[in-house]
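One protein chain omitted, others in place.
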Amino acid sequence: MALKRKTPLLDELESGPWPSFVSDIKRMAEKKPACEDLLGVMELSYEEKEGHWKHGGIVGVMGYGGGVIGRYCDRPDLFPEVAHFHTMRINQPTGKYYTTEKLRTLCDIWEEFGSGMTNMHGSTGDIILLGTTTDNLEPCFQALAHEADMDIGGSGSALRSPSACLGKSRCEWACIDTQAIINDLTQTFQDELHRPAWPYKFKFKSSGCPNDCVAAVARADCSIVGTWRDDIRIDQEAVRAYAGGELVPSGGAHGTEKRALDIQKEVIDLCPTKCMEWDGKKLTIYTENCVRCMHCINVMPRALWPGKDVGATILIGAKAPILEGAQLSSVIIPFIKMEPPYDEFKEFVEKMWDWWDENGRNRERIGELIQRLGMRQFLEAVELEPDPRMIKMPRYNPYIFFKEEEVEGGWKRDVASYRKRHQA
Amino acid sequence: MALKRKTPLLDELESGPWPSFVSDIKRMAEKKPACEDLLGVMELSYEEKEGHWKHGGIVGVMGYGGGVIGRYCDRPDLFPEVAHFHTMRINQPTGKYYTTEKLRTLCDIWEEFGSGMTNMHGSTGDIILLGTTTDNLEPCFQALAHEADMDIGGSGSALRSPSACLGKSRCEWACIDTQAIINDLTQTFQDELHRPAWPYKFKFKSSGCPNDCVAAVARADCSIVGTWRDDIRIDQEAVRAYAGGELVPSGGAHGTEKRALDIQKEVIDLCPTKCMEWDGKKLTIYTENCVRCMHCINVMPRALWPGKDVGATILIGAKAPILEGAQLSSVIIPFIKMEPPYDEFKEFVEKMWDWWDENGRNRERIGELIQRLGMRQFLEAVELEPDPRMIKMPRYNPYIFFKEEEVEGGWKRDVASYRKRHQA
Amino acid sequence: MGKYEYEDRLTDIGPPLYKDMLPPVITKNFGQWKYHEILEPGVLVHVAESGDEIYTVRAGGCRIMSIEHIREICEIADKYCDGHLRFTTRNNIEFLVSDKSKLEPLKKDLASRGNKFPIGGTGAGVTNIVHTQGWLHCHTPAIDASGIVKAVMDDLFEYFTSMKLPAQVRISLACCLNMCGAVHCSDISILGIHRKPPLIEHDRLDAVCEVPLAIAACPTAAIKPKKVKLDDGKEVKSVEVNEPRCMFCGNCYTMCAAMPLADAQGDGIALWVGGKVSNSRTPPTFSKLAVPFIPNEPPRWPSTVKAIRKIVEAYAAGGKKYERVGEWIARIGWERFFEVTGLEFKHQHIDDYRLAMTTWRTTTQFKF
Partner (left out) sequence: MGKYEYEDRLTDIGPPLYKDMLPPVITKNFGQWKYHEILEPGVLVHVAESGDEIYTVRAGGCRIMSIEHIREICEIADKYCDGHLRFTTRNNIEFLVSDKSKLEPLKKDLASRGNKFPIGGTGAGVTNIVHTQGWLHCHTPAIDASGIVKAVMDDLFEYFTSMKLPAQVRISLACCLNMCGAVHCSDISILGIHRKPPLIEHDRLDAVCEVPLAIAACPTAAIKPKKVKLDDGKEVKSVEVNEPRCMFCGNCYTMCAAMPLADAQGDGIALWVGGKVSNSRTPPTFSKLAVPFIPNEPPRWPSTVKAIRKIVEAYAAGGKKYERVGEWIARIGWERFFEVTGLEFKHQHIDDYRLAMTTWRTTTQFKF
């Protein structure tokens, strides 16, 4: 079917080896006029170099405070089919595994209630159903619940859809069951997810090991990263096989040819603490100095594995720049066992939220609140002791806020008796 | 002579292998009653754990705005001899070389006009004449000028007495003549030194090489550090002699025994850029990667020397914590030739001072002003182009202050025409 | 309410249980994987303690995806993967093959579908670009998202289908400073930026925004309340912006629709480099500014594409094995980075925000 609009600029994005979203939208436009107008809006933006969408009033489904982003075209005169073009965030199954059955159900529902366009997936991890009208929100939501066993994800000042790396499902390095943890948190905190009640958004992300394949430390207010405390497991024979050129280093990530791995140069010299020794026969790792960076394991996946005493490091506070600048998460719990029902962890989370809720300003992420009020207040609120693992280095400014109860004799003093000792 | 006061606490500081200032003050107390009272004040402080000095009104010598620190005892009732006990800061000869003749003259004058106690030297570098009365200031000042060819140093919101490492006088590594430079600056800027006219204090310090033996980068608003741009000079035979154990490594700094230097381990592995190679016969340094840290030179002083294309790196902004926190100096001029009369450098200095004078708040050091207004304003004021050598890393926050003239079409825009393109 | 009655309304059921959708071989070997190997770019095998294997074929996804496209994916997955697939954290599609004999046919099939399912994105190459909405759906973008991604990926395609770079190169794009994605920690980041202070629609500002919220939104306190007399003589509550204090973050517009920033000439791209997320060898770190501004050049953003290629090529030439972009730069120094890439060092590179001081060079250690 020929489209009625010309899109000469967008058309330039159909060629080339990378998949073309333009071709794809065109394909959908055959069934959905909204997609044709969507292309029209895009083409206009390409001509004018300005976007054409705007925020609107709050739209959503009954009983939920989020999960839908209201969006309106600022040229409804030209593109009436996308005059209203809201997105629905649908909470992804943890690890983003699907059966084709599930996906087809989703497609059918979205064909009925929406534009037919999606994002697989949004940056937070949701399935993004891209473009529908206010009327369709509620029926679409219920169809998803009844037919696809699916629910809406987070938006606004609420818990956002937690997400995980694929973890134990297909990775030999997962120290924690990221999927079980994230699914449990998602289910446990459904209310927090659907009914914004906080100063701002809050995100959980969990990676099974320090490779952090879900970028938790950069993007999640609470980053749950798998780690271990005991020795790296070593298959010495396999180490020798790597050295001898019998295996493919890095599991093929740097080329799929077998070659002799230079263990000194490619592994030990790049170990951040140089806590390893290789005498040509035996690889020794001095665990007390290992910082579990994963490099040696990454390079020799058939010879090394994380230890058996596994758990997670909890880091808090990552966020994008708005307002005070971007933050990475910081270590708050160096090590915690993560076994269901995760009670210790959840107690920590509740204490953290209570403190944030009580003290946070409007649009202040937890990381910014810790910055503003200081780590001490935060640690005291969550009842944790200070630990050097929480810091890169101790303070270097001398501006120490001692508390009154720490100072012998307290702060109450008497000017008169001071002046008895020191004349003015 | 027995002293009239008992100082049991201070007396405990007379024994032990390190020189005792208590014994020394006691010795002086035999001639100077003020010193006996000084011991008394100290003993009282040792008992009470509180100091007993206070600021007073401004005191000084005619025509000068600084160089004298007014000080009064807050227990003149107990210690009348030190009721007034001002210090005079006397500008040290650059590099702190003295003849005994000069020192004796100084001693005689201070015996006449002061307490007989000094600091050799103060932290800025001055000779500190410790303790005299207001009356004595002017005659002491003139006696110093006429008899010792000496002048008062800086205090207050003025240039402070510049200081230098010993440089070319006794060090083989001096890339610049720190003494000539500092002496020249001191003489050139006598007016700035003696007549406070700025927002706050300003310090020059110059070290002959990146070892920075006068701690310029930590303590001087303007740090002048010698460096070079060409190849490190190498005596290959001497390198081999170090490797062969014929010489004492590090000029004896790590033990005065001859021993074979492990050039790979002790030099190359510690080189910050690993820009060296040693094949057992020849040491190669890849100059393009050398950051002139001095380590290799420090370890092999009989084999390596800085290059011949010498000059200075100028770093700006060091200061102690008050108010906004401590700063180290930052690279502003990566390389400048420092030959008398130092015109290019002095022009830079004048521009810098003008900008600071114009924009600085009361008690705002230049480093803090650069922090507040941004490096760009500073560089534009001193007419320097930005250079990656000025930074550890480029900005990582996206909060870029573009200027209107850099933006095509400027900032003036028209709401109405925007709204023609975008409906509200 | 559509076809479901109010009484039957389901809420707070959460996402479907992941366990129910795993391929049987994964269910069986869950947590028992022994090692993996990338057999060729885009094709992995994971081997379990039990000896069981699962093959993965990774295909580039352009993230924005029609249901027609998803149905095509399903058709393929049914044919070769017993109906099992997944998406990666970087929006690639992973076809999960339990039956080894179906691996080659799957690859052939994918290859036969034009540019729809390029295979690659593993190991030391360029994988999919994490990105955001852009002109396709968001209200605050300074740039498009999908179009730029397409242009850049077309250009870097050879690195998607090979593993010959020194290490993984993670590229991300965000269309405004909100940075929806890990743009602040990527090897290369493409960021949409505005460069003109907000317009202020005095005539409707008070009606559409809460003035105090707009004021509080500004990180640099550039916004002040102001009473304004309109052309018709009416005095209204509005705001004024101290323009030299504005750094175009757009947060005011997020809070107040009467303060739009978008502008054809003002908007464009800043490029950032050297961030990373993994803890491998070196700790996670932010990306740093490489190019302060490149104009918007739809439809294929040639200057941006070229600048990124310059960076990738300099890195390919100079990086040592295992060195991420940021690790490479740390080794050679920023002064050399600007030399070898031919990018210009400008005032904008020098930080002047809150933590600026920590980025200045307080040592004489640098290279001439």
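To keep things simple, chains are lettered A, B and C as they appear, and every chain counts its residues starting from 1.
By definition in this document, a contact is a pair of C-beta atoms (placed from the backbone, for glycine too) under 8 Å apart; a residue touches a chain by one contact, two chains touch by 3 or more.
From a predicted model like this one, the values you see are computed outputs, not experimental measurements.
Across the complete structure, the visible chains that the omitted chain touches are A, B, C.
For the options B:6, B:170, B:337 or B:403, the residue in contact with the chain missing from this view is B:170.
Note that of A:222, A:293 or A:336, the residue touching the chain absent from this view is A:293. Residues 279, 283-284, 354-355, 357-358, 362-365 are the ones on subunit C that touch the missing chain.
For subunit A, the residues in touch with the chain missing from this view are 210, 217, 225, 227, 229, 272-273, 288-293, 313, 315, 327-331, 334-335, 371, 374-376, 379, 386-404, 406-409, 411, 413, 415, 418-419, 422, 424.
Throughout what follows, only the chains that are shown with their structure count from here on.
The geometric centre of subunit A is 13 Å away from that of subunit C, both derived from CA atoms.
Averaged C-alpha coordinates put the centre of subunit A at 47 Å from the centre of subunit B. The residues of subunit A that reach two or more other chains are 48, 50, 52, 54, 321, 325-326, listed in rising order. Multi-chain contact residues of subunit C, defined as those touching 2 or more other chains: 177, 179, 184, 219, 249, 257, 262-263, 275, 286, 353-355.
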